[in-house]
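Moving on to subunit A:
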Amino acid sequence: MENVWSIENVWNAIGMALQNWLAGFLPAWLVTLIMDLLVIVVLLAIGIVAVLILSFLERKVAARAGDRYGPNRWGPYGVLQPFADAIKMLIKEDIVPHVADRFSFNLAPVIVTVGAVMTYAVLPFGRNMVAANLNIGILYFAAVGSLSIIGLLTAGWGSRNKYALISAFRSVAQLITYEVPLALCIICVVMLAGSLSTQDIVLAQQERGWFFLLMPGIFILYFLAASAEMIRCPFDLLEADSEIVAGHFIEYSGMKFALFFLAEYIHLFAGSAMMVTLFFGGWLGPWLPSWLWFLIKTFVVIFVFMWIRNTFPRIRIDQVLKIGWKVMVPAGLVGLAITGFVDKLIADTLIAGVVLFVCNIALIVGVSYFMGRAQRQKEMAAEGAALR
Partner candidate 1 sequence: MSVQIPPTERLRTDTIQINMGPHHPSTHGVFRMVLTLDGETVVDLEPRFGYLHRGIEKTAEERTYVQNVPFTDRLDYICGITNNWAYALALEKLAGIEVPERAEYIRVILGELTRVMNHMLAIGFLWNDLGATTFTPVVYAFRERERILDLIEMAAGSRMMPSYIRAGGVVADLPEEFMPRLQKLVPHLKRFIDEMDTMLTKNEIFRARAVGVGVLKAKDAINAGISGPVLRASGVPYDIRKVDSYSIYDRFDFEVPVHTAGDVYARYLQRLAEARQSLRIIEQAMRDIPEGPVTSLPYKQLSRLKPPKGEAYGRIESPKGELGFYLVSDGSNKPYRFRIRSTSLLNLTLLREMCIGHKVADVVTILGSIDITLGDVDR
Partner candidate 2 sequence: MLTHEEILSRLRERFPEAVLDVPEGMIDFTIVIAPQAWHDVALFLRDELGYDFLTNVTAVDWPDRFEVVYHLYGVQAGHPLLTIKLPVTDKENPVVPSVVDVWRSADFQEREEYDLMGIRFEDHPNLKRIMMWEGYEGHPLRKDFQNRTYSYAELEPTRKATPDW
C-alpha cells in the first residue's frame, strides 16, 4: 500500500512502515496479530499518558481557581508531579481488610478499568485513525461504558464497609439513571448523521455543520448526562469526600486504588472525546493535522469539566435522581421528537438546521422556566417557616 508521509498521516505512516518491515520475514497471520497487539498497546498507552496529564491538570486548574499555585515542586512548574504520584501509589502497601470478600475485592478494580479502557476502541483520533471502525461504534461505546457500574457495585460490596455500600447503592442508582438521557441524545445525533459509526458521524458533521450548533439543547443535555456518567462535580456525590469519604474505594490502597484512579481519568478522557466526536466535529478543522485538532478539542472540553468542578457545590443524590428522571428524560424525549420531525419532514438541510436550532433554544428556555418555577415555589413555602 502506498505510504504517504505527512504530518497529518504520520501515525498511520509509521504503522504501515512497521507492518511492511515485519511482513518481510514473518508469516501474514503473525504480522496481523502483532499489529493488532500493537494497536492495543498504543491505546493503553494513550490512556495512561492521558491519565498522567489529566491528574496533573486537575490539580493545577483547581489551584488556579483558588488563587494558589498547585504542585510546583517536582520539575519545572510541577510537571513531574504525576510521576511522583504514580511511584507513590505503586509502592504503597496493598491492604485487604480481614473481613472483606477477597474475590470481589480484587476483581472490582479490574472490571472498572477494563470497562473504561475498552471504550477507546471506537474513538476517532484522526482522519483514518480509529482502532476498530465498527459500524455500531456508538452502541458499542455506550454498552461497554456501562461495564464499570458492575465494578463499582462489586467494590462496594466486597469492601464490607457500610460507607462503601452506601456509595455503591448511590452509584448504581445514579449511573443507571443517566444512561437514559445519554442514550436519547446519542440517538438524536445518530438520526442526523444517519449512521452509528463514529467516523461517519464526524464526516456527517463536515457536511451539515457541527452538531452543537445545530442542537444546542441536546448538547447541554448530553453534557450534563455525561458529567453524571463520569462522576464529575456537580454529580460527584458518589465520591464525596466531605460525607462518605471517597465512597466505594474507601478500603483500597496501593495499586488497586491506582487502578480506580486510572479508570476515572480514562473514563473522563473517553467521555470528553466522545462529546467532541458527537458534537464538536471530531477531528475536523482547517490546516492543523486532524489528530491535533482532536486532542485540542478534547482538552478544551476537559478543561470545561474541571472548571465546572471547581465552581459548583454538589447536588444531593435524591435531587440528582429527581433531575435525571423528571427533567432530563422528558427533555430528551422532546428533543428526540423534535429532531425526528425536523429531520424527516424538512428536506433542505440548511432550513432544517435553522429550525432545529430554534427548537432547541425553545427547549432550553422551557426546561429552565419549569425548573425555576418549581424552585421558586419551594422557596416561597420556606419563607417564615421558623415562625409557624
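Selection criteria: all candidates are chains of the complex that A comes from, given by their letters.
Throughout what follows, contacts are C-beta pairs under 8 Å (C-beta built on N, C-alpha and C of every residue); 3 or more make two chains touch, one makes a residue touch a chain; residues count from 1.
Model, not experiment: these values are computed from the prediction.
Only one entry among 1 or 2 touches subunit A in this complex, and that entry is 1. Subunit A meets candidate 1 in the complex at residues 62-63, 65-68, 162-163, 166, 170, 233-234, 236-237, 240-245, 309-319, 375, 378-379, 381-388.
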